[in-house]
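Supplied in structure tokens, the structure appears directly below.
Entry: chain A
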Amino acid sequence: ADKVTLQLKWVAQAQFAGYFVAKDKGFYEEAGLDVEIKPGGPDIAPEQVIAGGGADVIVDWMGGALAAREKGVGLVNIAQPYKKAGMELVCPADGPIKTEADFKGHTLGVWFYGNEYPFFAWMNKLGLSTEGGADGVTVLKQSFDVQPLIQKQADCISVMTYNEYWQLIDAGYKPEDLIVFNYSEMGNDLLEDGLYAMEDKLKDPAFAETMVKFVKASMKGWEYAIANPDEAAGIVMDNGGQDENHQKRMMGEVAKLIGEPDAKLIPEAYERTAKALLDQKIITKQPEGAWTSEITDKM
Partner candidate 1 sequence: MNPVISAQNLDLTFTTNDGPVHALSDITLDIDKGEFVSLIGPSGCGKTTLLRVIADLEQPTGGSISVNGMTPEQARIHRAYGYVFQQAALFPWRTIADNIALPLEVMGIAAAERATRVRDNMALVDLMGFENKFPWQLSGGMQQRASIARALSVQPDMLLMDEPFGALDEIVRDHLNSQLLKLWAKTQKTVVFVTHSIPEAVYLSTRIVVMSPRPGRIHSIIDCNLGADRPLDIRETPEFLAIAHQVREGLREGHSYEG
Partner candidate 2 sequence: MQVGRFVHDRLLPIGTILLVIVLAWYVAAYAMNAPFQRDTDRRAGVTPTSSEFLVKTMSQPKPTMPAPHQVVENLWKNTLTVKPWSKRSLVYHAWITLSATLSGFAMGTALGVLIAIGIVHIPALDRSFLPWIIASQTIPILAIAPMIIVLLSAIGITGLLPKALISTYLSFFPVAVGMVKGLRSPDVLHLDLMRTYSANKVQTLWKLRIPASVPFFFTSMKVAIAASLIGAIVGELPTGAVAGIGSKLLAGSYYSQTIDIFAALIAGSIVAILLVTLVDLAGRFVNARMGARQP
């Protein structure tokens, strides 16, 4: 069987259920693949791992992938299971912020590490300085939990629809206690979890063929996971996930972002993402060949 190493962008959780299911249910094996899934974490930059040869394919957000591409890591998007972004900014309803107009002079929690681009694009659009002061917003580099809101260190924080949002609910907030700014709904979203491989390796037809098999089997995994969320959550737990109830809920939310499982990248979403990155000078030139439909076309 062909060996494939997949590097995830984050720890084992239902966010990546499709891959875990494909492995556990033997979909990869059926396709003649021997897949190793490496969990990630805040200290792991999948772009670095793949550049160092530690992975064949990675799950990444497009912002990070395009930035790395400009730095010489020839990442190419080969599939885009996630159609919508799950990131949003939430503020307590009893706090000072009710609408975009209230941001001025307040503190907002933002995830960095390559996840800050949508936020800055948005603030750019609103014309708000991010340097603090009465006329701008103060940005707090947020830890990967919801403490800043609970501790009232920030007036709003970043959450994922499928994860931290529910931590807030668990912490006793009711949905009506929260005001939500969803990037997808505002049209400020950048593409999230896609699959990326190295350009030079893709030139090898054998590798491309392996990737076709891999993406196909992965999408089968996603289909199965969406159809059987509870079982999928169980599989995630077997692979090191934490808190089974939480994973079940996450599976449900993730399904909403994926929609009808289909690995194809929507070119308009790509153009919008690239433009937002260019506007903020995260990347300096229009990327060329950063995605390909070759793999998905062959499925």
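Candidate entries met the following condition: all candidates are chains of the complex that A comes from, given by their letters.
Rule of thumb we're sticking to: a contact is a pair of C-beta atoms (placed from the backbone, for glycine too) under 8 Å apart; a residue touches a chain by one contact, two chains touch by 3 or more; residues count from 1.
For clarity, every value in this text was computed on a predicted model and none was experimentally measured.
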Seminar exercise, completed: For chain A, the touching partner in this complex, picked from 1 or 2, is candidate 2
Seminar exercise, completed: In the complex, chain A touches candidate 2 at residues 8, 11-12, 38-45, 48-49, 52-54, 143-147, 150-152, 167, 170-174, 177, 240, 242-243, 246
